[in-house]
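Sharing a structure below in structure tokens format, with a few things to ask.
With one protein chain withheld, the remaining protein chains of the complex are depicted in position.
Chains here go by letter, A, B and C, matching the order in which they are written, and residues are numbered from 1 within each.
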């Protein structure tokens, strides 16, 4: 099909996923700050209110906690809300409802009700988003039984995973990285799912396994390219669903390569990257040829000044250096070469601030 | 000194720590639901209001989020609040203030102010506390730079660590396990500190290292005793401070024993136990003789029925079984023998519900 | 008011009282191993409110929910079995006293985080509107819940969207052992909070079931015809300890005199006197009623005690919806 070759931006893929589900199922509705406004959550909700009306596409009061409860309540009586937060950080106000209520409602009432709720949250980054607008808290949500946690890295997966999340009967935490929003890629038209709980080998290799989350998948792929030029074959796995984790795929890969590197968008300490390392250490220990390694944020709040954020965010060069060290080579070889072409506080040259 | 031989209950040790600090420093004050009430937060705040008055020992509205902000604000202008929550679960309402504000205030304003705030939170367990009254979320707090995280296991450490926390200039998350409250142990009179950031070898051994948090330290010690009878020498490390973690002590131990078992009070998946495994795998890989192993809660919400909580909470027998398997023996050997003497939903025979 | 309604209000209150007394009597056996928050003394609010609801209207509640569950028509056996932690419980033993539910009766759930079911109730109301249903949703909560920010977020949304929801605040003056004076400003009545949102708001005697019934009737009718939310504050008193089966006035957080004053205003005694005075019921009728309730309750306890406990593998049931 020719249509399947079309390219969409990540934000458009999200938009199309919502549109597809709303057209298909009248129970699906969207709620969030600024959802129907002229910017439409960085484009991801543009045009939906025009199409589906003010009842199904709602702005809301700045009441993150209460509105999450409202979403849960509506889900209990048969609706399928999609709640949107422009930053993960704002959603911290709603943790009680997400974790005590949404995550447990099915379990604590013996399976009688379910909470088909998708909570979209965007991780901010760069252009001085700073300490309170750029946290990447997937570890938190993944720690809580009853929540599914999804982080797409490509437009194709964004659409397919979001459709699967909306059609899922459990609460899904759907985390989108702001730096992916302008990335384009092939996105099939119409309805399709990328199933939850399945990771994906996005590049094959036999010398080490790099498992990556969200935006770090792109950095891992860039690293793998350079490594390949040096004769190192890095297999890159895009985790895609953090909970439930596709342990099988990761173990199979590590059993083949004998080496594990984890690249995550979050802080290293007690982060999601620790879980992958721990599982592999527990379950694939005999296969490991060298110590596993994490490339993640240093354990410090996100600074605002662009000069500091340059040192805060690891990128392809860090991944490649870590990989080289795991293989027993010197890490620093070609660091400079892999440094990003654009200033490190914007995702691409088209981005001129402020959000 | 004879007084140093006296025994106190964990709850009394906490009480004494607060009392000691309040007597010493007029800036210290206590705030929390029920703090001055006749039960005094399970005894831990009894008598303080009588001694220090209503201004320094305050009850509060059921407004966890706002009151945490209030505590922060008072800390910024020179007070040293101790905030108390009877359950970790209630404090989820205050995550935004803890994580966006308290943890980052020092950093995001370039080090000009500090937030000397202690947040005490109790982990409920048993007697039907169920899904919303027994969460153990130390992994979350440990993930956030700027928060120190402490979990004492003995009355001695409870007092010394709490004094150190109150005198610390940064926000400290101080997590107390309800099942430790009635445990007695030697507690020196007067002022003393147990420094933050230092783990402790509570039993020596050369066959494997068990690192444990909070109440699981007691279960680990019970397991170590049985293991010793079987000729297996388990070294038990009480982590005490989860962030910053005393990595050195753990590495040294694992370098000697070659084996790591982590026993934690929380869910396994993306839990704090994963961090210890990950660090050891990264940094002590060459020393490891077998795969590391986690003994932690299964990844499911806490059930209420006592019959189910029996299967939910791992105890000494599980730790011992895991240790045996790591050594290459059959795990199940003496499971029954190590099963606790009291029903598994109460900490000790004196406990007759409901809290 | 119709005689049949008066009699029904009385018998419902008596039923709840007798269930709670039975729990208090059996609790020391230590077979109900979960926290229980008894509503003895506060029965009129649950009964007077729910008497205005259809079976498919929704109710949500918090930690002190036995009365609301029963008044809405929740199954007694399933509740007792839940307290005993049995698979036959309304939540299959997963929840206990603090997590009751009976979907067939429109009791959508109760959870014990103070204030947290308020937005969920408002969301249920929003959901019914979106689905074009004519249901009304009632959320019960204590006065301490009005101190949680989420209460305000919820009532703001209910007012904004004119949702068919009735907020029922049971003001029993205490949150655990803490009096109102350490939690809310002096001289301000709770029902005035709602007025700030432009929400119709009333205060009434929560120990007078007829007063409750009438206030709730107006609120429910208004909600049903699309008139939006109402906030009702009912003053009342909890007789027993906050959590558990005993009396606790000896603790000193409230006075025996205060308790006795409220004890005199027992909603059930007051109604009984009226019914007898107006010859709607004779003492004999009441004894008969009590005997049949006693039999029903005893049967529920037997059912609960004899039901099987959950098995190990059920621990992992229902973590996620399939």
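Everything that follows uses one rule, which is that a contact is a pair of C-beta atoms (placed from the backbone, for glycine too) under 8 Å apart; a residue touches a chain by one contact, two chains touch by 3 or more.
Everything numeric here is computed off the predicted structure, so don't read it as measured data.
Enquirer: Give the residue, chosen from C:11, C:128, C:156 or C:171, that touches the chain omitted from the document.
Expert: Only one of C:11, C:128, C:156 or C:171 touches the chain omitted from view, namely C:156.
Enquirer: Taking the entire complex into account, which one of B:7, B:25, B:169 or B:204 touches the absent chain?
Expert: B:169
Enquirer: With the full complex in mind, choose from B:36, B:145, B:292 or B:314 the residue touching the hidden chain.
Expert: B:145
Enquirer: Could you pull out which residues of subunit A are in touch with the chain that's been left out?
Expert: Looking at subunit A, the ones touching the missing chain are residues 33-34, 37-39, 58-66, 89-90, 93, 127-133, 298-301, 303-308, 311-312, 345, 352-355.
Enquirer: Over the whole complex, note the residues of subunit C touching the chain we left out.
Expert: Touch set of subunit C with respect to the missing chain: 147-153, 156, 159-160, 182-188, 192-199.
Enquirer: What residues on subunit B make contact with the chain left out of this view?
Expert: 29, 55-56, 60-61, 63, 65-79, 96-97, 100-101, 105-114, 116, 145-146, 148, 169-170
Here is the rule we go by: only the chains that are shown with their structure count from here on.
Enquirer: Compute the centre of every chain as the mean of its C-alpha atoms, then state which one is farthest from the centre of subunit C.
Expert: A
Enquirer: Roughly how far is subunit B from subunit C, centre to centre by C-alpha average, rounded to an integer in Å?
Expert: Each chain reduced to its C-alpha mean, subunit B and subunit C end up 36 Å apart.
Enquirer: Between subunit A and subunit C, what is the gap in Å from one C-alpha centre to the other?
Expert: The separation of the two C-alpha centroids amounts to 42 Å.
Enquirer: Please compute the C-alpha centroid of subunit A, do the same for subunit B, then give the distance between them in whole Å.
Expert: Whole-Å distance between the two chain centres: 31.
Enquirer: Can you tell me which residues of subunit A touch two or more of the remaining chains?
Expert: If we look for residues of subunit A contacting two or more partner chains, we find 65, 96, 100, 107-108, 145-146.
Enquirer: Hunt down the residues of subunit C that sit against at least two other chains at once, touch-wise.
Expert: 89, 91, 93-95, 99, 111, 113, 149-150, 319
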